[in-house]
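This is the structure, below, for whatever I ask next.
With one protein chain held back, the other chains of the complex are shown just where they sit.
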């Protein structure tokens, strides 16, 4: 709890912890996100391991820009579940209204951090809803995941972009013996 | 109020009304947004009238994409004022944390609808905070406008883009006598 | 050819004509783009006609923002075909380098004009490459369509968003008898 007498100061560790905790509380595991990454990337990198996928998902989730989107999106899902939003925002979120695109906008801010090559992967899994996305998108229980399904897909797409950039770096080091300094996108 | 027995169906009129009502309740008038537009555009169009500025602001606010962003942003500001968000999102919004950029992301989705030429105008007034933006950005009272100040600036920037595109159309009709069909961006 | 003595003045009609002409010269018909739209939307609107799809594609292509992206992208494809770009841009475009994402960026500026609900459709067809996109993406001849395939997919995604917004408007008019003024996104 924030102490009212303490002047405000951003605590990055708390933001990072809240991101992980909220994903966990909403039933999403690192493993499930990593499985989406594997699905997107195994065709390009047959040797890709689940460990690498998990590691890349964790790196994406360590970015402040990503954390802000995850926390804000899950917060809106939670408030919609509790029925605490104003009408008609409440109804639009509760029903995952197709013409409401703020969830896609937040998701896109996640993809953007790893560059434009992730746009396609995001759209693809957001449409097909494989693995954990199918469960999140299931409207049969009382959970509302209007933001979360897009956000999880975006994290997987961003992790895929990260892998694509890094694998290229590794390939070039093998060929040339050079290290490409700083090119960590 | 939503009737629990009614199946959900998007009501665009309610979304439009909520947009106008929320802006009004948060103390922002059409005239104030129009004044921002005048500030941005009078140098390019000396004959521009306040009526035209207001009309263009209203056209921007009639777009569903814009309405979704306005409603979602104001909702988050209201919840932050009431202290109802989870920590550390609550503290970040209450203190308009500089490293939290979801407000800029929502604002940008508004600017984008009228194309990329509005990017510059948005950044410019968001930095200088003229007119109504100064008041919204004033942290001395208990109101929280972390989202609203960016959103109002974005609506003004979008309206400016709309004017630029339309004025060009008018100029060409004068020169050529032709109408440019459909080119209403 | 521009007359050196004439002061420059934007001619919107010429920009619109160049857009249509370049698409035609690169072998893309309105019908083929409309078929992509039908593929994306028929499941939601079983009564959707090819006429409606074509009409919506034409409306998307009438937007200045879209025209700018189409012309710039095709120009870069043409220059790459002629081998006139500097190295290593020449090689990246000639080989549709996966880590070069400027084509996706231009495509995205097209989708954005009709709002965020088109993100998913764009990614989906850009990944699956149905219809005309398969042909454009075929690397067996000497044509280079590094930009064009993404651009055509984006125009189809934008037209799909336009249809989704308009169909909702029609549905509400039927229910309420009201017209939703101005909400033409």
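In order of appearance the chains are A, B and C, and numbering begins at 1 in each one.
Assume contacts are C-beta pairs under 8 Å (C-beta built on N, C-alpha and C of every residue); 3 or more make two chains touch, one makes a residue touch a chain.
The structure displayed is predicted, hence computed values, not measured ones.
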Residue of C:91, C:138 or C:170 in touch with the missing chain, whole complex considered: C:91
Selected from C:23, C:57 or C:106 as touching the chain missing from the view: C:106
Absent-chain interface as seen on chain C, which is shown: 1-2, 8, 10-11, 14-15, 18, 22, 64-65, 68-69, 71-72, 75-76, 78-79, 84-92, 94-95, 97, 99-102, 105-106, 109
Touching residues on chain A - with respect to the absent chain: 9-13, 16, 58-59, 62-65, 109, 112-113, 115-116, 165, 168-169, 172, 175-176, 178, 180-185
For chain B, the residues touching the chain missing from this view: 98-99, 101-102, 104-105, 107-108, 115-117, 119-124, 126-128, 164-165, 168
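Methods note: only the chains that are shown with their structure count from here on.
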Chain C: positions in contact with at least two other chains: 115-116, 165, 168
